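All protein chains of the complex are present and in place, except for one that has been dropped.
After this line comes chain A, so read on.
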Amino acid sequence: MRKKTYAVAALFAAAALTLSGCGSGESGGDNAVAEVSTGTGSDKAATVLDKPFEKPDLVLTDTQGKKYDLREATAGKPTLIYFGYTNCPDVCPLTMNNIAVAKKQLAQDKKLSQAQKDSLRIVFVTTDPERDTPAALGKWLKGIDSDVVGLTGSFDTIQAGARTLGISIEAPTKGKDGKVTSMHGTQVIAFSPKTDGGYVLYGEDATVDDYTKDLPALIKGARP
C-alpha cells in the first residue's frame, strides 16, 4: 500500500511556498523537491497521516451569510476540507467536482445510505474572500453540489486556519492590468467522524474513482 508521511506533505508545502514567491518557478523547485520518497505499486490516492491534524478553529461566514463555526458544525461528522477560489478555471472546480461526482455516484449505486450521505460535510473555504462573497460562493457551488458548505471571511483568519493543516496560501495580488492572482490549496483533507482529526490527505491528482473508492471508508472514519 502507498503511504506517505506528513513529512512529505510538509515538503510539498515548503516547495510551494518557495515557488510562490518566485516569478519563473524554475530555480527553487528542483532542490526543494529533489528527494521525495513516495511509495508506488498500488492505486491508492490517499495519504494516511501518522499524526492527524487538529480541525482548525475557523469561524467564518457561509453562503447564506450566516456564521459557521467549523468545529461545532462538523463535530462527529465525516468532513472533507479544501481551500480554493471560484475564479479558478482548472484545479479548484476539478477537485470539487471530483468529490461531488463521487458522492453522487455512491448514492446512486446505493453504496452510501441516505444517512451516511447526509452526514458527509464537504467544506470549500475560499482563499479569495474579497471576490468570493457568500453570494458568489453560493452561485458557484450550486454549479457543483449545493450541499457543499462554502465559507468566506477575513483572509487572515482563513490563512491561519489553512496553515494549521500544512496548507500555505498567500493573499490574492492585483497586477498592473487589474487582474487578480489568487492561490489555491494543494490538498483535500479528510477528517474522521470518530476523532474529528484530519487523518487522510488527497492531492490534486485524486480522481473521481479515488474518491468513489475511499468515501465509504472515510464516512466511517476508517482507513481508506
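Rule of thumb we're sticking to: a residue touches a chain if its C-beta (ideal position, glycine included) is under 8 Å from a C-beta of that chain, and two chains touch if they have at least 3 such contacts; residues count from 1.
Simple rule for what comes next: contacts and distances are computed from a predicted model.
Chosen from "Copper chaperone PCu(A)C", "O-phosphoserine sulfhydrylase", "Alpha-glucoside transport system permease protein n AglG" or "ABC transporter ATP-binding protein", the protein name that UniProt gives for the omitted chain reads "Copper chaperone PCu(A)C". Per the touch definition above, the residue from A:51, A:66, A:110 or A:179 contacting the chain not shown is A:179.
Mapped onto chain A, contacts with the missing chain fall at residues 1-3, 12, 15-20, 22-26, 29-30, 32-45, 86-91, 93-94, 97-98, 101, 139-140, 143-144, 168-170, 175, 177, 179, 181-187, 203-205, 207-209.
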